[in-house]
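One protein chain is absent from this view; the other protein chains keep their places.
After this line comes subunit A, so read on.
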Amino acid sequence: MSSLERSEASTSSGFNIDFKALGPFLALVGLFVLGTVINDAFLSGGNLSNIFTRAAFIGIIAVGATFVITAGGIDLSVGSMAAFISGAMIVVMNTLVATLGAGIETVLIGVVLSVLLGIAAGAVNGLVSTKGKIEAFIVTLGTMGIYRSLVTYMADGGTLSLDFDVRGVYRPVYYGDILGIPVPVLVFFAVAVAGYVLLNMTPFGRKCFAIGSNEQVARYSAIHVDRVKTLTYVIQGLCVSVATIIYVPRLGSASSSTGVLWELEAIAAVIIGGTMLKGGYGRIWGTVIGAIMLTTIGNILNLTDAISNYLNGAVQGLIIIVAVFLQSGDWRRKKSK
C-alpha cells in the first residue's frame, strides 16, 4: 500500500517518484518479455514454477534483509548461517532416526531446531553490534566466517547427507504443491505478506524506518534503538531459518559450499527493489520483485545460447548497477536541465 501511496504523492510532485516505485516491476516485465522472445518454453508452467521456486530461497532471506537494511544495518552472515543451520538440522535428524525413527516427529524437531538456531544466530549478530557498539558490517563479517567454519567442522570437511528415509518424509516441503502452487512459493508469499504488514503497518516497522533515517532522532523520540535493531537481526535469522527449512529437502545435504554468496544475492534483491542501502526507506514488494528478477536472469541465460551461462554473475551485476542508477534519479535531473 505504501507504494500505492507513493505514486499518489508523486502525481502531485511530477512523475519522478512514480518511476521509482514502478521501476523494478517494469524491469521484471521487460525481462519476462525478453525471456518469451528468446524461447517459447520460458512461459511454460513448468519453467515459471521453477523460477518462482528458486526465487523463494533468496526472496525469503531478502525479506529479512529488508528489515536490517531499512533500520540502517547490514547482515553479511546469512549465507553461512543457512549452511550452518542446514548442517545442524541434518546432524540432529540423522541422530534422531535411531530413537524416533524416520517420521514426522524427527522432521518437526529438525524444523524447531532450525527456528531456534535462526533466532539465536540473529540475536548474536544484533546484540554484539548494538551492545558492543561494533559496526554491523564487521560483526557479521566475523560471524559469516564463524558459521561457515562450524558447518565445515560438523561435516568434517566433507558433505553431510540427510538420512534417506527422512528425506522421503521431508520431501513434500520442497517438491509438494497446494492447488498447483509449489510449497516454497506459498511460503515465500506468506513471508512477504507478513513482512509487508510488519514493516509498513506496525509501530515496529515505523521505528525501523526512523532508526535507519536518523538514529539520533529515534533515540530522542524515546525509541529503544538497540532493541529494535537487534530485533531486525532476529527477523533476519528467522527468515534464514525458514529458507533453510525449505532448502534442506531439496538437496538433502549440506557442506562448506552451501549458501555461498547468498548474502550478496539477498542484498542485491533488496537494493534492486528500491530499498536504500543507507537505511531509512524499505520496500518489501520491491525486494520480492528483486529476488524474482535475479532468478529470472539466470533462467533466461539457461534458455539461450547467445550468452554463456557462466556470465550469469556478470549480467546480474550489471542489472544491479543499472537498477540503482535508474532509481537514484540523477540521470533524469541531468536530462531535464
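Going forward, contacts are C-beta pairs under 8 Å (C-beta built on N, C-alpha and C of every residue); 3 or more make two chains touch, one makes a residue touch a chain; residues count from 1.
Definition applied: contacts and distances are computed from a predicted model.
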Chain excluded from display, named as in UniProt, from "Ribose transport system ATP-binding protein", "histidine kinase", "Response regulator" or "Fe-S cluster assembly protein SufD": "Ribose transport system ATP-binding protein"
Touch with the omitted chain, as defined above, among A:T36, A:T202 or A:S257: A:T202
Hidden partner chain, touching residue among A:T95, A:S149 or A:S221: A:S221
Of A:A210, A:A254 or A:I319, the residue in touch with the unshown chain: A:A210
Touch residues of subunit A, complete complex, unshown partner: 9, 12-14, 197, 201-203, 206-207, 209-210, 213-214, 216-224, 280-281, 337
